[in-house]
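The other protein chains are all here in position, but one chain of the complex has been omitted.
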Amino acid sequence: MRINPRVIDTAVKIGLNGQAFFTVAILVVIVAVIFVKGCPYVNLGFLFSSPEDMGRHGGIFSAIIGTAFLCFLSIVFATPLGVGTAIFLTEYTKESIFTKMIRFGVESLAGIPSILYGLFGFIFFVIKLKMGWSVLAGVLTMTIMILPTIIRTSEEAIKAVPRNLRIVSYSLSATRWETVTKVVIPSAAPGILTGIMLSVGRAVGETAAVIFTMGSSLRVPTSLMDSGRTMAVHFYILAREGISMENAYATALVLVLSILFINVIAYYIMNRVISRYS
Amino acid sequence: MTKKPFTKENVVKWVLTAFALSSLLFLFLIFAFILVEGLPLFLKIGLKKIIFGFKWAPTKGYFGIFPMIVSSFLVTFGALIIGAPLGLSCAIYLSEYSGKKLKMFLKPALELLAGIPSVVYGFLGVIYIVPLVREYLGGSGFSLLATSIILGVMILPTVISISFDALVSVPRTYREGSFAMGATKWQTIYRVVIPSAKSGILASFILGMGRAIGETMAVIMIAGNALKIPVSILDPLRTLTGNIALELAYATGDHRQGLFSTGVVLLVIIMILNYIANFGIKRKVLK
Partner (left out) sequence: MNRTVNIGMSSRPLKEDELSLKETIICYDGIAVVVHSGNPINGLSLRQVADVFAGVITNWSQLGWVDRKIDAITREEGSGTRGSFEDLVMKGREIDDGIMVQDSNGSVREIVATDPYALGYISLGLVDKRVKALAADGIMPTVETIKSKKYRIVRPFLYLTNGEPPTNVKPFMDYVLKDGQRVLRKEGLIGVHD
């Protein structure tokens, strides 16, 4: 018995509609739960006081500082390396075996799971290079982790810059580097910034690689060699050991809000790119 | 014009070349390090005893990781079973059925879902999914089922966004031609669009697999971490990633090398998956 294709069509439409709705519902539920359970405990005091009694009481100030310290420095190292690589691949070479190798390297780095970064970082930076659990070990590891994302997004942003701009610049006898710095990069800047923000978002939520390299000290890290914890690490420890459910939810809320905030900024920048070029 | 090797342009070129090479350098460093640390144990104990060994008791000299290899794959397939159909459906909905306004709303929602840290997923899984499994299905709740559910949700953004890209890159003319022949929307999607986007969709599944098999934090919170191969979906299990994360902090000597060997196996599996996925995407582009 053949069912009328129109009936199937409508059924499918409802089915797909439902599934899309379901997926969005999952997101809404997740965010809502964290919000509802965490909100009562997040206040200025929570944000600005450090954890006490292993995190049973007190706030997450030291974790916030740890997160900021780690992410900021990682971006400082990864951005020149990443954008420089992207510039090299797009402006300075033609496609060749050399570029294919580099892209292979970038893609492979992107695929390595975070626990392997943690394994590598722990044994190589923390133990063999004797850095101990430190912000430095964390930064070095995190820099390599976010490098592929910055390279990819920067490359796309640079490629999107219209050829005309470059041609005009060269015709005015600008050197390649001048063209890059005065024409290409400024045009590609929003896209590059988006990539950077996305990387920060990822770094903020990263746990496996951080806990084994930066450690989980409760104190505010004041130097590169200090250990410290990030919000994600703090949340993990609180949640897993049942130290304080209230603080766990509160930390989760701050964590998710931070990432949301970063994504919103990235999205806003991206929109400016789209409106500029369409 | 005389050639000056140290012009600003040349220096810039060398610096940028060095930057670009840094990626290769890091990759080499990580690979080499993990291999160098993991290989000796393979030589000492033998490849077969490790990869096909059933017993993991490193302090007593047993380094068998076969149950964990199986468990990693089981959990990955479980995640696919849950995440792939749902993800593909959402991608189809996004590309074929939703208007611009809806897209503006759904895309950031997707990115937010992707941005939630894995430890938060793990936590919510422990608090809400594990007890549900325990009360209505049995066992401790820390199970293949619970892990698959959470991982399935976690790979949704990957599957959706890459499938979506594949679907929208199917030329409009394909669809129009199909409609011109009187096909309904679903017939068009089913017989024209999806087959055209096949390699991209497949690539999204494989990348989703890569994400699932590499996930650590959520898994060690939900999977129970038992060393046996699970016989039912309600049994606990330990993945390769979990093995490393659980024991890294206290492991010394051979034990630590055993964890590196686990890392080597994981690395090889992921590289193969990535290669297959990229190969698939390249084929799509060539079309």
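Order of writing sets the labels: A and B. Residues in every chain begin at 1.
Everything that follows uses one rule, which is that a contact is a pair of C-beta atoms (placed from the backbone, for glycine too) under 8 Å apart; a residue touches a chain by one contact, two chains touch by 3 or more.
In this text the structure is predicted, and so the values were computed from the model without any measurement.
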* Asked: Which one, B:11, B:36 or B:57, makes contact with the chain that was left out?
  -> B:57
* Please pick, from B:70, B:227 or B:276, the residue that touches the omitted chain in the full complex. => B:227
* Looking at the whole complex, which of B:13, B:107, B:198 or B:255 touches the chain that is not displayed? -> B:255
* On chain B, what residues meet the omitted chain? -> 55-59, 67, 131, 134, 138-142, 220, 224-228, 235-236, 238, 245-247, 249-252, 255
* Structure fact -> Interface residues of chain A toward the undisplayed chain are 127, 130, 132, 240-243
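In this text, only the chains that are shown with their structure count from here on.
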* Structure fact -> As the complex stands, chain B meets chain A at residues 8-9, 12-13, 15-17, 19-24, 26-30, 33-34, 37, 86, 89-90, 92-94, 97-98, 106, 108-109, 111-113, 115-120, 122-124, 126, 128, 153, 156, 160, 183-187, 210, 213-217, 221, 241, 244-245, 248-249, 256, 259-260, 263, 266-267, 270-271, 273-274, 278
* Name, in rising order, each residue of chain A that touches chain B in their complex. => 5-6, 8-9, 12-13, 15-17, 19-20, 22-24, 26-27, 30-31, 33-34, 80-81, 84-85, 87-89, 92, 101-102, 105-109, 111-120, 122-124, 144, 147-148, 151, 175-177, 201-202, 204-208, 212, 232, 235-236, 239-240, 248, 252, 255-256, 259-260, 262-264, 267
